[in-house]
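What you see is the complex with one protein chain gone and the rest in place.
Chains: A, B and C, in written order; residue numbering restarts at 1 for each.
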Amino acid sequence: MPKTLPSRADYRFFLEIPTRWMDNDVYRHVNNVTYYSWFDTIVARFLLGSGAIDMRASPVVGVVVETMCRYHAPVAFPETVTAGLRVERLGNTSIRYGIAIFREQEEIASAEGHFVHVYVDRATLMRPTPLPEALRQAAAALVVDLTDGGRPGAD
Amino acid sequence: MPKTLPSRADYRFFLEIPTRWMDNDVYRHVNNVTYYSWFDTIVARFLLGSGAIDMRASPVVGVVVETMCRYHAPVAFPETVTAGLRVERLGNTSIRYGIAIFREQEEIASAEGHFVHVYVDRATLMRPTPLPEALRQAAAALVVDLTDGGRPGAD
Amino acid sequence: MPKTLPSRADYRFFLEIPTRWMDNDVYRHVNNVTYYSWFDTIVARFLLGSGAIDMRASPVVGVVVETMCRYHAPVAFPETVTAGLRVERLGNTSIRYGIAIFREQEEIASAEGHFVHVYVDRATLMRPTPLPEALRQAAAALVVDLTDGGRPGAD
Partner (left out) sequence: MPKTLPSRADYRFFLEIPTRWMDNDVYRHVNNVTYYSWFDTIVARFLLGSGAIDMRASPVVGVVVETMCRYHAPVAFPETVTAGLRVERLGNTSIRYGIAIFREQEEIASAEGHFVHVYVDRATLMRPTPLPEALRQAAAALVVDLTDGGRPGAD
């Protein structure tokens, strides 16, 4: 467990996501699975908004190789959450995003995790391929340095 | 099929719903199933916002007995849609809602359908029970008369 | 509402579908939305199993234009349901499937509805196109005549 929970200031790109009725499970809180639908939504919105990736036509495709989430406090429909995004590692063929979920008016994350994309060529969906330069530049703007006693991720 | 498609003016309560990445299916459009998650989200938001129903404690519960949707034009992530809600039949123990989905900037519905709640007592979830008066009043404000050559629903 | 509820004998193709934990909502029953994920799963399994449609390469694609479900009795995780499929109308460019959901050991449907595919060319996803002959033959084997005082669908 991280010593301190991340706050909004630790992220660089934000997206409001309203909860849906179905997101709640029998315990009247958003089910653990749903958080990951928010994670891949904010990553996709960042990618589309950056203009760096055309999901229909780009010669490379991001394949998800690892995701993780820690749940610190519950969230429930009908809340609107804010997802925060940062880049925790910008590799040659991969990007590790850090993502946090904030309740309205709250500075401290209710949940946080990561999402790792490896870029592969579209034809095989297998062969790792260097990040396109436009994507590298867009992602670089979200990089947060986690080494200075910061809040490390899971590994 | 209705002769004319419904427009925003045919609905009384609106909610913006951003699509999520997962909503798209292999044909790159929002899957037919997802529309129903929007349907029960707008109904729940109306109910909660009206103050007429406390989902945790009300002695009566709305049980869904029928839903229907007609899909006129595709919608795709990352669009934000607007859901429109109206009441098409306000019964003694039931409410039939009409719901339409509008793309941004569009007046004509991309999809429309209905959603029927029967109210039952919370203990058994079986016995139909008259609508609470506060709910009846809130729902009455959304009633749209469909008999004057309007746009009838499915049955 | 139908006068009598459909039974297993009214359907021609069956698929067992285990519920998932997330399928339940706050009322501890499967949410109304989830039934539609079962509907399009049994249609897709029928199409793939028939060999009549190659979802990746066929020149025509089935686009969903209408779905409907009536919920007669609740279902809950961890039950495994059986979905039943039949063809209620085999048109020139469209197929209307009837679908019912049966609980284990039960002959009478807990839910029933329909699902209408219009076939369009893959390039535009717009222009209705005659059903491929192999698909027509596969679907013909599931046709059930509903005219003899049977159990009509919604419209």
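We take it that a contact is a pair of C-beta atoms (placed from the backbone, for glycine too) under 8 Å apart; a residue touches a chain by one contact, two chains touch by 3 or more.
The structure presented is a predicted model; accordingly, all values stated were derived computationally and were not measured.
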Determine which of the presented chains are touched by the chain that is not presented, and list them.
A, B, C
Who touches the missing chain here, C:S37, C:S94 or C:T129?
C:S37
One chain isn't shown here. Among A:P18, A:P74, A:G91 or A:P128, which residue touches it?
A:P74
Extract the touching residues of chain B with respect to the undisplayed chain.
21-22, 24-26, 28, 31, 33
In the complete complex, the non-displayed chain touches which residues of chain A?
26-27, 29, 31-33, 36-37, 39-40, 55, 61, 63-72, 74, 125, 154-155
What residue numbers in chain C mark contact with the hidden partner chain?
16-18, 20-22, 28, 37-38, 40-41, 43-45, 48, 56, 77-78
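As a working rule, only the chains that are shown with their structure count from here on.
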How many degrees of rotation bring the Cα atoms of chain A onto the matching Cα atoms of chain B, given to the nearest 5?
180
Determine the centre-to-centre distance between chain B and chain C, using the mean Cα coordinates as centres, and give it in whole Å.
22
So, what's the distance in Å between the C-alpha centres of chain C and chain A?
36
Could you say which residues in chain C touch two or more other chains, in rising order?
26, 31, 33
